[in-house]
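A single protein chain has been omitted; all remaining protein chains appear in their positions.
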Amino acid sequence: MASRIRIRAQLKDDYCEVKALMRHPMETGMRKDQSGAAIPANFIEDIQVLHNDVVVVQAYWGAAVSANPFLGVRFKGGAQGDVVKVVWRDNHGDSGSGETTIR
Amino acid sequence: MQLLAFILFSTAVYANEAYNVLLDSMKDKNFVTLERLKQDELQEFCSQPRSASLDEVRAAKLREAAFKGVPIPTGERYLGDWQLGEKVASNGRGLQYSDDPEQENGGNCYACHQLDPNEVAYGNLGPSLSGYGARGQSVAMLQYTWTKLWNTHAYNVCSHMPRFGAAGILTEKQLQDVMAFLFDPNSPVNRSQP
Partner (left out) sequence: MHKGFIRGISAVLIGLWSAMLFSETEGVFDEYRAMLGDDNPAIFVIFDGEEIWFTPAGPKSASLEQCDLGLGPGVVEGAYAQLPRYFADVDRVQDVEARLEHCMTQLQGLTPAEVHGKPYSLRGDLGTELEALVAWIADQSSGLAIAPMQAHAKERATYELGERLFYYRAGPHDFSCATCHEQGGRRIRLQTLPNLTTYQGAAEAYSSWPAYRISQGIVRTMGWRMRDCMRQQRMPELVMGSEATVALQTYLAVNGAGAPMAAPGLKR
């Protein structure tokens, strides 16, 4: 199930600031439902920020990141109109992505 | 005398206005109806800032009525099971329109009180009850505590603590269990070492 990521990329001073909000339950696997059964773990493991298809940020997440993660990163070398993309993959093999152009 | 009548009338008019506005501003939801907006005498009397001075004559009458309405528990048994009482104290649900009416209500004691000293998630709207059992289990102490839980207005006429017994929030059994949670030497309220 691919899921949408909302992204904004803006030039500030000498860097590009990227903010992204993604929908994901980030289930730790520790919580139990009403019947007492553990709710299966379901969290983003791998996330990348790409600038014109070059990986500028590579992160490895886990159960400690909270639901509906909000990611904020900065990188140098971006120019107006360049494409910024965020891609994640979770422990079930599902993925999500989104892209925007730098303003 | 006329001034007093005027003041009482104005207060009644204002209270009435508030009631009417609420009737127009709310709707029934699930099992919670607009009936709940109707105030009884105590609620009306106590819809004041804490700093307001109260009519002592009426206050005394309301305290007395509250006191008289407190029943002795069945078989004069004041103490139940503290382990169940602890659950009642931790349970914050009950009587909200989002709650399941089939489930039992909680007392939500931890919302306002410290109880088990090892439980840090406690509120401070009410005094700490840690070590409550040190007061001993004389009949007088059991009855005082029972009365406070059933209808605290018997002692503090405009207390903000709910009337757990008189308003039917908790059952007699639940109250006996909460009493045990407070009094039993083995209860974490009394036994826990800091």
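Think of it as A and B in the order they're written, each chain with its own count starting at 1.
Methods note: contacts are C-beta pairs under 8 Å (C-beta built on N, C-alpha and C of every residue); 3 or more make two chains touch, one makes a residue touch a chain.
If you're wondering where the values come from, they're calculated on a predicted model, not measured in any experiment.
K.L.:
Which residue among B:P71, B:G123 or B:P185 touches the omitted chain?
P.N.:
B:G123
K.L.:
Which positions on subunit A touch the chain that was left off?
P.N.:
6, 8, 19, 21, 23, 66-68, 70, 72
K.L.:
With the missing chain put back, which residues of subunit B would touch it? List them for me.
P.N.:
These residues of subunit B touch the chain that is not shown: 14-15, 17-19, 21-22, 24-29, 32-34, 36-39, 42-44, 46-50, 95-98, 110-112, 114, 117, 120-125, 128, 130-131, 134, 160, 162-163, 167-169, 193-194.
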